[in-house]
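Everything on this sheet refers to the single structure shown next.
Excluded from the complex is one protein chain; the other protein chains are retained at their positions.
And then chain A:
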Amino acid sequence: MSILKVENINKSFKTLQVLQNVSLEVQPGERHVIIGPNGAGKTTLFNCITNVLPIDSGKIFLEGQEISNMPSSKLVHLGMSRTFQKNNLFGNLTVEENLHLALTATKRYRYQMFHALTKHIDLKKETDEILAQWEISTRRNVKVNNLSYGEQRLLEILLAMASKPKILLLDEPTSGMSPAETAQTAEMIQKLPRTVSILIIEHDMDVVFSIADRITVLHHGEVILSGTPEEVRNNEEVREIYFGGGAKAHA
C-alpha cells in the first residue's frame, strides 16, 4: 500500500486554477521528488496535502486513511510532517529549545502545566541524540537567529524529523543555499533512514537526480509525468518545459 496517495485534487485561488486533477503516489521508503518551473503549484500542492489550504475537490490518503480535511496539527500524529520553503523556526529560542518544542509535540506530557519540561529525561536524551547525530552539539545553546543560513535549513529538517514521521514533506530544502551547503543537504537527505518516505520539492537538478527514486513533473498545475529519473530525463515534453520554448531552465 502506498504511504501517501493524492487523488485528483483541484485547487484554485479565485479564478486562477493552481492545481488541476493532480494525482500522485508515494511508496513506503521512496524518495519522491516534485519538480516543475516556478508557479507550477508545487508549494500549493504541499499546502493542500497538509491542509494548510483547503482543497476544492479530490482526496488525500495517508496509509489508506483519508486525511483530506484533517487539521494540519493532527497529521503529525498520524505520521506526516513537513518543512517550509522559507525558514520557519523559533528565531529567539536556542537550538535546544527549538528541538524541545518539536520533540514535545508527540509526547504524552505535552499538556502538563506545572512540571518543568526540561526535567523530562527522555526529552534530554533525544535532544542529545539528534545534536550528536548531526554534529551540531556545539550549537546547542545558540539562538537560532544567530545560526548560519545553512544551519537553519538543517534545523528546519530536524524539527520535522523530531516527530519520527512515516512521511516527510520537504519544501525546497536547498533553496538559497551555496553549492557547498546544497551538496551537504543532499548528503543529509540521503542519510535519512529508509523507514521514512520523503516527498520533496527541489529545483537543483543535481540534487534531484542524486536522491530521486521517482520524479513527478508539475507544470501549470498539472502532472505532466510521473516516473523514474531515467524516464523523466528522456521525456520530450519535460525537455520542452525546461529547455525549449524560451522557457528558462530553473536549475
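We take it that contacts are C-beta pairs under 8 Å (C-beta built on N, C-alpha and C of every residue); 3 or more make two chains touch, one makes a residue touch a chain; residues count from 1.
One rule holds in what follows: contacts and distances are computed from a predicted model.
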Listed names "Sulfate adenylyltransferase subunit 2", "ATP-dependent DNA helicase RecQ", "SCO6045-like C-terminal domain-containing protein" or "Branched-chain amino acid ABC transporter permease", with the criterion being the UniProt name of the chain not displayed: "Branched-chain amino acid ABC transporter permease"
Hidden-chain contact residue, picked from the options A:L89, A:L168 or A:I224: A:L89
Selected from A:S12, A:S57 or A:T118 as touching the chain missing from the view: A:T118
Touching the absent chain when the full complex is considered, from A:H77, A:K125, A:R194 or A:R233: A:H77
Missing-partner contacts on chain A, residue numbers: 50, 52, 71-77, 81-82, 84, 88-94, 97, 100-102, 104-107, 109-118, 141-143, 146, 159, 162-163
